[in-house]
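One chain of protein is taken out of this complex; the other chains stay put.
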Amino acid sequence: VLYVLDLIGVAVFAVSGALAASHRGLDLFGIAVLAAVTAIGGGTVRDLLLGRHPVFWVKNPMYLYVILAATAIAVLGATYIANLETPLLVADALGLGLFALSGAQIAEQDHHAPIVIVLTGTMTGVAGGVVRDILSGVVPLLLRRDIYATAAIAGICLYLLLQKTRIKRSWAFIIAILSVVALRLLAIAFSWQLPTFAAPQG
Amino acid sequence: VLYVLDLIGVAVFAVSGALAASHRGLDLFGIAVLAAVTAIGGGTVRDLLLGRHPVFWVKNPMYLYVILAATAIAVLGATYIANLETPLLVADALGLGLFALSGAQIAEQDHHAPIVIVLTGTMTGVAGGVVRDILSGVVPLLLRRDIYATAAIAGICLYLLLQKTRIKRSWAFIIAILSVVALRLLAIAFSWQLPTFAAPQG
Partner (left out) sequence: VLYVLDLIGVAVFAVSGALAASHRGLDLFGIAVLAAVTAIGGGTVRDLLLGRHPVFWVKNPMYLYVILAATAIAVLGATYIANLETPLLVADALGLGLFALSGAQIAEQDHHAPIVIVLTGTMTGVAGGVVRDILSGVVPLLLRRDIYATAAIAGICLYLLLQKTRIKRSWAFIIAILSVVALRLLAIAFSWQLPTFAAPQG
């Protein structure tokens, strides 16, 4: 089940990367590259930082085939998909929650400190989008506004706290993913923002 | 022979990085940095993703000395080199083909899946230029237009197909490199482009 969800997360992130590349005027190769980095960038950063070799998509190339298929669908069905804004936002929130918690679980299995687990999980969820934005010359969205990474952080913290109760790990995992999705969608619905600080120019 | 060709590829890519840095107004240090990332960025990304340690230029620092020499030549001979536009384009196409195929061969030796070989080889050929563009604040050229990475992909696919015939591996290697060079130069000569897709803004 987890593996299937993971592939769905990869497909959704690939579609979102391909659409962003299209909007930014990149060519077919650029679209495939942005689809791929959005989909597997976060997990790749996680594997490199935790020293896990081979990287997950080198070990299991199924992820790459899913990205190719998702890119083809995004290119051929761009007009149709762009009308699916709400479903895409929900799918993206689900992908965020899933990647963040699966990244956290991998760091947990390696017995890292809680703060390392939170950091690793959050990076797994958001680093793909950051690399996508850097490659297409945009200041990464998630640094500027929005409850996005913050939803991932909150969900992973909840997961770690739930481990201290009698709740089963698998339930804690599912509850945490759903709380990321809920927090993300509420933040979109109510335009929640984190504060900024206009520090005096030194 | 391969090692010498590899050093030539590094030198050519270093010169192209140094010239780009010069054009963009960077100082002497910036020029050396862009020369280095252009020349060894692709191979470094390949070694990190495949978990090959030490990274190739840590193991053999000759690559770094070649980069220093190429940077010095580029800085001192900038006026002269800039007039060599056509030879530089040919050399760059040769470097692309050589890096892409040698990267593919390394992934092949580690027994990775064909799609991983194509991806690794292509990254070896183009990632240096991508990092160069990101560092100098430019949207990576290869994402926007041109048959560049596509030539590398086609060459690596040809190499993998030729393995299925009775052709010797070394011949397949050379034919594939030449086909990358030919495809790249034809694309320049005839301004071939990949299609873009102006997706409707969601």
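Which chain is which? They are A and B, in the order written, and residues in each are numbered from 1.
Convention: a residue touches a chain if its C-beta (ideal position, glycine included) is under 8 Å from a C-beta of that chain, and two chains touch if they have at least 3 such contacts.
Just so we're clear, the structure is a prediction, and the values are computed from it rather than from any experiment.
> Of the residues B:2, B:28 or B:161, which one touches the chain left out of the display?
Checking the options B:2, B:28 or B:161, the one contacting the hidden chain is B:28.
> Have a look at B:38, B:102, B:120 or B:136 and name the one touching the chain we're not showing.
Here the residue in touch with the unshown chain is B:136.
> To test your reading of the contact rule: which positions on chain A touch the chain that is missing from view?
48-51, 112-113, 115-116, 119, 130, 134, 138-140, 142-146, 149-150, 193-202
> I need the residue numbers on chain B that touch the omitted chain, in ascending order.
19, 21-23, 25-31, 33-34, 44, 48, 53-55, 57-58, 61, 64-65, 68, 75, 78-79, 82, 85, 88, 134-137
Here, only the chains that are shown with their structure count from here on.
> Can you work out the whole-Å distance between the CA centroids of chain A and chain B?
30
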